[in-house]
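Selected chains from the complex are presented in situ; the others are not included.
Chain naming follows the written order as A and B, and within any one chain the residues start at number 1.
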Amino acid sequence: MEARRFTIALFFVFLLSKSYALSSRKDGARSPCKKLVFYFHDIIYNGKNSKNATSAIVGAPAWANKTILAGQNHFGDLVVFDDPITLDNNLHSTPVGRAQGIYLYDKKEIFTAWLGFSFVLNSTEHKGSINFAGADPLMNKTRDISVIGGTGDFFMARGVATLMTDAFEGEVYFRLRVDINLYECW
Amino acid sequence: MEARRFTIALFFVFLLSKSYALSSRKDGARSPCKKLVFYFHDIIYNGKNSKNATSAIVGAPAWANKTILAGQNHFGDLVVFDDPITLDNNLHSTPVGRAQGIYLYDKKEIFTAWLGFSFVLNSTEHKGSINFAGADPLMNKTRDISVIGGTGDFFMARGVATLMTDAFEGEVYFRLRVDINLYECW
């Protein structure tokens, strides 16, 4: 009988450890399993800055063109980008990767955007990609988008990224701070 | 001995509650943890309706333009939208949010589309965003796309959304009913 009780106790330990690891995902605290902060820098092509530009308008509505952001809060402008990612807010810091994908302005009455893009990180600290999608009501101080997947160091990651506009200069340059909180880590 | 048995019993209750909460995700019934139904309304810009239009063609193939949907089942037309979301099928009901993102027609032989967009909900009942992606073979009565993430009230949500075309009027207006079933809720 004592042996059986010991076995039962062992099972308990096993079950508890498993259950705890898993249940941490759903219950209560919502504490991230990984936190990261990056900045990325977007210089949009305006007809004169082809050397420096990191992005370009590639889609625009019938009433607009591709060298000047459209009226009505740029509604309909679709931009492809390849923006440097840095660890601090200095455009000239050594990049740790590239933010690549699309953003598009999608409202006439106010600035809002929609983003589908990836962080492709390639530094001593991080190798892999983080994939994002979501709405960016960019006049808000902070905006949350979804981390929808990842590869490499970020294999199967899910989470939420909070965007903050860290600089906005004359419709040519903007810098976003991105606070990434992963809640699913593998 | 009785005390130990009581402790064991307590552990059981603990383990069972944890396991149940978690196992509901993968096993058997696939019953959603949250169900929502919305409608959204798309009025595409056609050169004459700039006041009412909620969407616009911003990309089109070489053989097409941006005020008339292209031939060959609109293949290649890419549309940016900012569509009102309502709780019923009435375009003039008070919106509870906006559907924002892109859709694109992607087949020559028949109408099909691909969608990447967000519901940005801002009502007394729901605050937050739901992010979607997927193929929309729109001649089918119902089509399933993925809920790939969420923020705010829909933090970390995943699920499936079923689209139904509720109205389609002269290639200017369409209304989709969206039945959202979330299977991961946090």
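Following the convention adopted for this analysis, a residue touches a chain if its C-beta (ideal position, glycine included) is under 8 Å from a C-beta of that chain, and two chains touch if they have at least 3 such contacts.
Note that the coordinates shown come from a computational prediction; the quantities given were computed from them, not determined experimentally.
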Note to self: For a quick check: 2 copies are placed, so what copy number does the complete complex reach in this file?
What the structure shows: 3
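Basically, only the chains that are shown with their structure count from here on.
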Margin query: Roughly how far is subunit A from subunit B, centre to centre by C-alpha average, rounded to an integer in Å?
Written below: 20
Check: Inside the complex, what are the residues of subunit B that reach subunit A?
Finding: 8, 11, 15, 18-19, 21-22, 45, 47, 50, 56-59, 65-67, 78, 80-82, 98, 100-102, 116-118, 120, 129, 131, 133, 148-152, 155-156, 186
Note to self: Using the touch definition from the top, list the residues of subunit A that touch subunit B in their complex.
What the structure shows: 8, 12, 15-16, 19-20, 22-23, 25-27, 30, 58-63, 75-78, 104-108, 112, 114, 116, 133-135, 137, 144-148, 158-160, 183-184
